[in-house]
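To start, I am sharing the structure in question, which I have written as structure tokens.
Of the protein chains in this complex, all but one are displayed in their positions.
And now, chain A:
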């Protein structure tokens, strides 16, 4: 516990030491006494222990301890509040795993930075990689790429492994069409339909781990990405 000097003002201040304690004796200059272990013990006891015990009443002591503890716990709570607000309103990190975004993210998992501002204010468009709360299992979040916004006409292959049959739909109001980059192994809007915009959690904009992949994720899709065909149209 940190003790302030006795001169400070305020509700928990206490008067100066009496003149007869070990510190004042030492100033008088008894070198043998200063180097003895007895002096050290007495000095520390007088300064740090008995000052606390002798000069304060029991209530004051408890008040001091409680105040210290409250201050400490409040500062910890404030720090967690700051973490929470930063994570929900500004940006946060996320772990991306699985085969569904294969050319963009590898199988073993990558740590990415999420931008929470652009989804909150509707600043995302086709080609952005986003994190979206799964419509079928609300406790999970999935990473997908936006293919079309509301009102867009989307043509998609129903089952790319088996056939070439395509389907065309118009994305309803307030919804987005999301797909994984690896169309052969992904569970996306082709299975559960367009996703309401309110489920979007954030936009992925930077890879930070592994270090070999460190860098930004551009908005423009690369050739071979399924998002590319929308740009061509």
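Heads up, the rule we're going with is that contacts are C-beta pairs under 8 Å (C-beta built on N, C-alpha and C of every residue); 3 or more make two chains touch, one makes a residue touch a chain; residues count from 1.
Definition applied: contacts and distances are computed from a predicted model.
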item: Among "TBC1 domain family member 15", "Mitochondrial inner membrane protease subunit 2", "ELMO domain containing 1" or "Trafficking protein particle complex subunit", UniProt-listed name of the chain not shown; value: "Mitochondrial inner membrane protease subunit 2"
item: Contact partner of the left-out chain, one of A:60, A:118 or A:134; value: A:134
item: Of A:82, A:95, A:117 or A:208, the one touching the omitted chain in the full complex; value: A:82
item: From A:103, A:122, A:151 or A:210, residue that would touch the chain that is not displayed; value: A:122
item: Residues in chain A touching the chain absent from view; value: 75, 77-86, 88-90, 122, 133-139, 172-175, 195-200
